[in-house]
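Worksheet: the structure to be examined is printed underneath.
Some chains have been omitted; the remaining ones sit where they do in the full complex.
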Amino acid sequence: MDDLPRVDPSRGLIGLNIIQPSSDNTFMTFKVKRLLALKRSRYQEIVVADIEDFGRSLILDNYIQSSEVDEYIYHESLVHPAMVAHPNPRKVLIIGGGEGATLREVLKHECVEKAVMVDIDREVVEMARKYLEKWHQGAFDDPRAEVVIADGLKYVREVKEKFDVIVLDLTDPYGIEISKKLYSEEFYRAIYNILTDEGLMVTQAGSSFFFEKVYDYVLRSVKSVFPIVVEYNVWVPVFGYANNFIVGSKKYDPLKLGVEEVDNILAKRGVKTRFYNGKTHVALMYTPIYRASGAIKR
Amino acid sequence: MDDLPRVDPSRGLIGLNIIQPSSDNTFMTFKVKRLLALKRSRYQEIVVADIEDFGRSLILDNYIQSSEVDEYIYHESLVHPAMVAHPNPRKVLIIGGGEGATLREVLKHECVEKAVMVDIDREVVEMARKYLEKWHQGAFDDPRAEVVIADGLKYVREVKEKFDVIVLDLTDPYGIEISKKLYSEEFYRAIYNILTDEGLMVTQAGSSFFFEKVYDYVLRSVKSVFPIVVEYNVWVPVFGYANNFIVGSKKYDPLKLGVEEVDNILAKRGVKTRFYNGKTHVALMYTPIYRASGAIKR
């Protein structure tokens, strides 16, 4: 019977897979090795799984938020360009970022005295504490960190403090209902109001290639509030696309930083990274912005 | 922002799915609602999941073995034709059948005094006890039942008893290594030797449509050992195909039973079913055997 046909049960695209939309027509599939948690919180479906090629991963409403293998690419690219553009960021606010990795990157800057992280979904933060140790690496328990479970929009409207840098680490503007209002002009105006006069903010902005209209909406919203706006993007393997980021700034421009300048700032602040450095900073600033209608050269 | 494009995260074929081969080229996908267990035993990968359309399901090495919604179709069709063909089955042997549903159907016949179930994988049986209560319905604890964790081939070679009916509820002959030898002529000869002179056996036999050559191998194996051989098949929704069964018998022929005869036997033995009755029996016997090369009319 050895020569009889048989299906190989170990090969890819059989068994348990996660199918993730890149757009309405293009999808990625990931083979699941192990499922650690699947639950519906008040706000979203939360999955923690070990997947082939990417290891431990957090999935919210069917979108992979980050994976063990490449989360540092996303989180370093999100945090450091805005942080190095500010000469002395001492107070930092993070909206979203439930995994704790954005907080981790912010706290690497020794000049930071206080970092407040506001996430709406307590269950995501609890999942992160339990399953995503490689992400937060204890950042939640850093004495400079404060974790608040609250609606980001409400928090931003009511908080009395001002911040040097604000990092918006949200689910995509097109994917999930709960974060839509956090990409509006109204929200950015509230952000503007709690930034110091030298402050800047950065938001992740999904994919300008697959969701060009949504991206343009976000870009317009930022531009209608901030005098200095900088776009950049970087390929994040587990997303399958270059993730976009938009900086809104009152005074400082990340575009103006050169290779040595960035490397000096990182050294002075004791920041150790895996992906980001002076050359990476320039690459982020110089890489064209991908759009379905044609790349935008710098 | 209400008119912006967005992907609907709740729609099908997004998120967590099980992709199951029907053949090397045709596949079924099932949306997973909840994953209850995923572990690798010594013999196979065992998954218990709740899936859309089919509810709680047991998956071994990427093949769904049975689902809450339609397991009774498979298990009743496997067990009762052979059981009613025997005038007084008192001792019954089951090889495989870890979910406990085959045992449940066998024990419905009040004439049965002893039913031995032999499964190789202790962890499947433990999973069934824990997660598949709707399958076994306490059958494991029936005083007439005896559950043995052992290699079926070895058990059949060594057991000293004789049985009236033997039911082979195994994983498919093409899918999984561990059950291949349990479809060989050698194995059926061992089965023959532990049947009484009036005994009959039945085996599930996968899909004669998608795996015609494998099916023919099994059919030839049974025919080389038993004087009376009866094939039948019935669509099992979660498999996506008509599942084949083959009876090997020393004396009695299930083909000869009419509608009333079957209904009378079931009534006499106190057997209550959801799918199988006299008319179903005749339908099973009269439905053509599906093959890729053309159906075989009766």
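A and B label the chains in the order they appear, each numbered from 1.
Just so we're on the same page, contacts are C-beta pairs under 8 Å (C-beta built on N, C-alpha and C of every residue); 3 or more make two chains touch, one makes a residue touch a chain.
Note that the structure is predicted; figures quoted are calculated from it, not measured.
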Legend entry - Copy count for the complete homomeric assembly [2 present here]: 4
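In this section, only the chains that are shown with their structure count from here on.
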Inset, instruction - Going by the contact rule at the top, pick out the chain A residues touching chain B in the complex. - result: 1, 4-7, 9, 13-21, 23-24, 27, 32, 34-35, 38, 45, 47, 59, 61-63, 173-176, 180, 183-184, 211, 213-214, 217
